[in-house]
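The structure under discussion is supplied below as structure tokens; questions concerning it will follow.
For this view, one protein chain was removed and the others were kept in their places.
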Amino acid sequence: MATHDAFREETCAWLEENCPASMRTPMAEDEVMWGGRKADPKNPDSKLWLDRMGAQGWTAPMWPKEYGGGGLNKEENKVLQEELGRIKARPPLFSFGLWMLGPVLLEYATEEQKQQFLPQIVRGEIRWCQGYSEPGAGSDLAGLQTRAIEDGDDYVINGQKVWTSYANYADWIFCLVRTDTSTKHEGISFILFDMETEGVTTKPIKLISGSSPFCETFFDDVRVPKSQMVGRLNGGWEIAKKLLQHERTNISSGGFGASASAGLEQLVKDHVGEEGGRIADPLMRDRVAKQKMTEHAFSLTVRRATEEAKAGGEVGAASSIFKYVGAEMNKSRYELLVEALGDQGLGWEGDGFNSDELNVTRQWLRSKANSIEGGTTEINLNVVAKRVLGLRDHQ
Amino acid sequence: MATHDAFREETCAWLEENCPASMRTPMAEDEVMWGGRKADPKNPDSKLWLDRMGAQGWTAPMWPKEYGGGGLNKEENKVLQEELGRIKARPPLFSFGLWMLGPVLLEYATEEQKQQFLPQIVRGEIRWCQGYSEPGAGSDLAGLQTRAIEDGDDYVINGQKVWTSYANYADWIFCLVRTDTSTKHEGISFILFDMETEGVTTKPIKLISGSSPFCETFFDDVRVPKSQMVGRLNGGWEIAKKLLQHERTNISSGGFGASASAGLEQLVKDHVGEEGGRIADPLMRDRVAKQKMTEHAFSLTVRRATEEAKAGGEVGAASSIFKYVGAEMNKSRYELLVEALGDQGLGWEGDGFNSDELNVTRQWLRSKANSIEGGTTEINLNVVAKRVLGLRDHQ
Amino acid sequence: MGLVLTEEQTLLRDSARDFIQDKSPVSAFRALRDAGNEDGYSKELWQGMAEMGWAGMLIPEEHGGLDFGFQGMGIVMEEAGRTLTASPLLASVVLGGSAIVLAGSDAQEKDILPKLATGEILLALAVDEGAHHAPERIMMSATRDGDGFVLNGEKTAVLDGHIADKVIVAARTSGTPSQPGVTPEGLTLFVVDGDAQGLTKTRRDMVDHRNSDTLTFDNVRVSADAVLGGVDEGGHLLNMVLDRGRVALAAEMLGSMSQVFQLTLDYLKERRQFGQLIGSFQSLQHRAAHMFSEIELSKSAVLAALTAIEEDKANASQLASLAKAVVNEAYHLISKEGVQMHGGIGMTDEHDIGFYLKRARVTEHALGSTKYHRARYADLSGY
Partner (left out) sequence: MGLVLTEEQTLLRDSARDFIQDKSPVSAFRALRDAGNEDGYSKELWQGMAEMGWAGMLIPEEHGGLDFGFQGMGIVMEEAGRTLTASPLLASVVLGGSAIVLAGSDAQEKDILPKLATGEILLALAVDEGAHHAPERIMMSATRDGDGFVLNGEKTAVLDGHIADKVIVAARTSGTPSQPGVTPEGLTLFVVDGDAQGLTKTRRDMVDHRNSDTLTFDNVRVSADAVLGGVDEGGHLLNMVLDRGRVALAAEMLGSMSQVFQLTLDYLKERRQFGQLIGSFQSLQHRAAHMFSEIELSKSAVLAALTAIEEDKANASQLASLAKAVVNEAYHLISKEGVQMHGGIGMTDEHDIGFYLKRARVTEHALGSTKYHRARYADLSGY
């Protein structure tokens, strides 16, 4: 259509002018732009690219313009994504605000809250973290104990969260708190606050992989204005579930091993040898094919679900399968790689190993969390059995 | 010891004289001697051999002489078994009476009952079947509904049993009946009766493998004298459990695929080819080795349990593992064979297949029952989890 | 992308489902088996299928077919698979029909397609020569003899071979065996009359009671116009035909496994033990959820492969191997779990689930085992 041709032309021209050359190259993990007050990108172009895209609203192309979004319709967004893909532009912003918080704010927040928070998210000014899990409430998220008690115009919050992703780098937190102890799911509220508020402390958790992407977060008499609660008092569980769906979809489709997805075959060939273009060891070759076939069928299933959703079907249930299959698939990919690389896939650090090899070790360890974070495999199977298959608990 | 040398000499001489030559050859499945009133062995030596061994009490070598047994002690029995093995003598009798009923009669029956039933079992005069499972009570055995109601000196029995092995060939049945409906486990009694009693009918069940080793058995106002109840009224569950232990041990150690145990490698070699003595296909070779290794480790474990029992340890718990592992192992053996034989392992009958091949098909189908009969795999895992590992149900 | 049915396809599915459920429930297959039917299919049912237009689904309209496309074929196969419908759909319509449509000369098309479209004649494809699918290893010889050829050798696992009016047979006119992912060279396909002199057709009694037959060629003489496609050029054609067969079979298997799963799920919701529905036991729930996810993956692989063939995509072979291998594994698992979850009743001949178990292994094996298609997928993917 003529209108889209025009839009494509404009977009193309704008990108040409505004996307720095260094933002058109592949991105290492430590070059990811997460935004926020503490952002300190090693490449200044990252900041430039974010600022320009943020000003256009194109970090959130389909959000309404009034909240800083791009205001694009589906077709325009498709054009934008195509053009970004064409020039291999880096994503300007990675953000829990964009992926998780934003969508629920659009649905549940007051007009004032939207005005306050959405534009900041679009521009990447505030980096958000998620205060969900607690030490005693992992899979049983609704068992949370962090208390928020009314005191004048504020809530006073006491308790502890755990597995808060990058809490030590975050500016604000969206947090589930208990506002009624007499009931379980109906006593939870959803509230936002600044991590610099007095009484908030964080402590990174060191993982078996050696990295510390998560924190323990402690709240000691933290005062939060009532105006920062989203949705109604004790109505937080509904919001929490919606947000989890966004998280699961994100973890399963985008989150896993996308960076390592290229090269399984090549790494195996390099380490077990090849003969006439084939992986020399027939057993390894069979297992690589099995792994690749699962990944292929999985990606076709993600595509099918998207098509079905477009065609008006329901997606909710399928997203639970993605999480389960995606997690187990990613774990088996790294077990396979470790096996294929042998000693070279079990290095910790030092000269004895190249960076690909060390990456395999770390990703292998990291992958073990795939079936725990954002809903364990067991929880996901429960959900499929009950919601999709209609099996019931003991009566 | 001198005494055993003497016993060995006597035994050796007796066997030499009494074991017919044809009873020292390998036995096909249809040559098994099950005894009983309807026994009709194709080889008359089978009857002769049973009669002679029965008269000696050596079908039950360690049962007391007063009940027809051999009255041997452990060491003497060991000598007897060694001598039987040396001349490759066939077992004179296969019998649920010997394996299952006898041991519990020795423990629970009255003196009169022992006098009446045990000698018949030893001599193979009566073939027994087992009336346990019911259509509504499979894994949940204690949920049985077959009613026995007191009427004068008798019980009158109504109900239905299923999976009664060879009920159509059996003379008597040992049967679990409900004598109290107000409670579950404490309302069950253990009773014996003749299958020719009025009101007993049987109907063979055709299985997917084409054979019919089991029956449905119906009881319609069957009158059984009270004197044929074993143990106390409503005390049958304890006996039932004891008896099941004998059954499980029997199914797991002896029952599975012993006959087909030789030749997995050879069958695979024959059907997928060999190269330099190796199975030509490395994937098949790997899977055969995996299967054989599990079988090897399993047989070592059975041996270890026996040694531990001799050394005074407990065996009870281990027998549940045997059933689970044995069943799954046997099923995977036949899946492997079917895969290796391809089309030739999927024949039903006719000239297109040799008898080894047809045997693979039938045994593959038959093996599917291994994880169902005598306690399903699920029940066995429950038992291990609870009794051995001490995990508890929801509270 | 074709991973969702169009409106037209949905209509086709509904009518196929109605027809199959009405005319060919599992009890129809059971009756066929119990009667010891030597044809391995019901002529009456086949007549009805032909009237539905299914015999001509892949045949151009000019030759009397519907030309509904390969996706439509997959839809019908899936519905037929649900009830284990025995019919010549796979052997005659998909394998035989595709071969003629893809490579038939004008004369061959005119001779065969109109009668094929009405279901009047049946075709079969003879490829394998051992107990395992291995089109690359064909050794049957076709020797030039004057204008024609003389065929010698034995073919195994010929689906519906003994009832075929014409057999399309792959034989070696030159060259040597190759690897799974490599197009075999030196093969030629021939269309041979079912009653040709020197051809012996023997029905084998398989565990699934369907037709997988042995054909012996003893100096069978054919004329030059029996060649389908070019001499020595049959490898590529055979690949294309087999891929169509694999994907159609995968669609059938998808229908069967969906049905086994449904039967099992129903049973989990109805059978009580220990005072509870057995479907409320978590370990069975998790296993059921896992099976469901395998079905979902299978469905995507089958739909993608059907589309790739319909649209003649470059990766059609890769997707065919993907679909067959993924479906093989899923049906294997689900047929096993189905029997186990049914307990004793699942072991009886009286219950339908045993039929699915038996058919599962035969179809798993037919046109390439999981192992075969993994190796082929790897070959096609360059590792």
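Per-chain numbering from 1; labels A, B and C assigned in written order.
One rule holds for everything that comes next: a residue touches a chain if its C-beta (ideal position, glycine included) is under 8 Å from a C-beta of that chain, and two chains touch if they have at least 3 such contacts.
What you see is a predicted model, and the numbers here were worked out from it, not measured in a lab.
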Seminar exercise, completed: By the document's definition of touch, the residue of A:Pro26, A:Gly277 or A:Gly350 touching the omitted chain is A:Gly350
Seminar exercise, completed: Contacting the left-out chain: of A:Arg223, A:Lys368 or A:Lys386, that is A:Lys368
Exercise. Which residue numbers on chain A touch the omitted chain?
Worked result: 133, 136-140, 143, 162-163, 205-208, 210, 271-272, 283, 331, 338-339, 341-353, 361, 365, 368-369, 371-373, 376-378, 381
Seminar exercise, completed: The missing chain sits against chain B at residues 265-266, 268-269, 274, 277-279, 282, 285-286, 288-290, 292-294, 296-298, 300-301, 303-304, 307-308, 311, 313, 318, 321, 324-325, 378, 380-382, 384-386, 388-395
For this session: Against the chain that's been left off, what residues of chain C make contact? List them.
Result: 281-283, 285-286
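To be clear about the criterion, only the chains that are shown with their structure count from here on.
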Exercise. Compared with chain B, which chain's mean CA position is the farthest off?
Worked result: A
For this session: Please report how many Å separate the Cα centroid of chain A from that of chain C, as a whole number.
Result: 43
Exercise. Taking each chain's centre as the mean position of its Cα atoms, how many Å separate chain A from chain B?
Worked result: 57
For this session: Mind pulling the residue numbers of chain A that touch at least two other chains?
Result: 282, 286, 394
For this session: Any chance you could list the residues of chain C touching two or more other chains?
Result: 284, 371
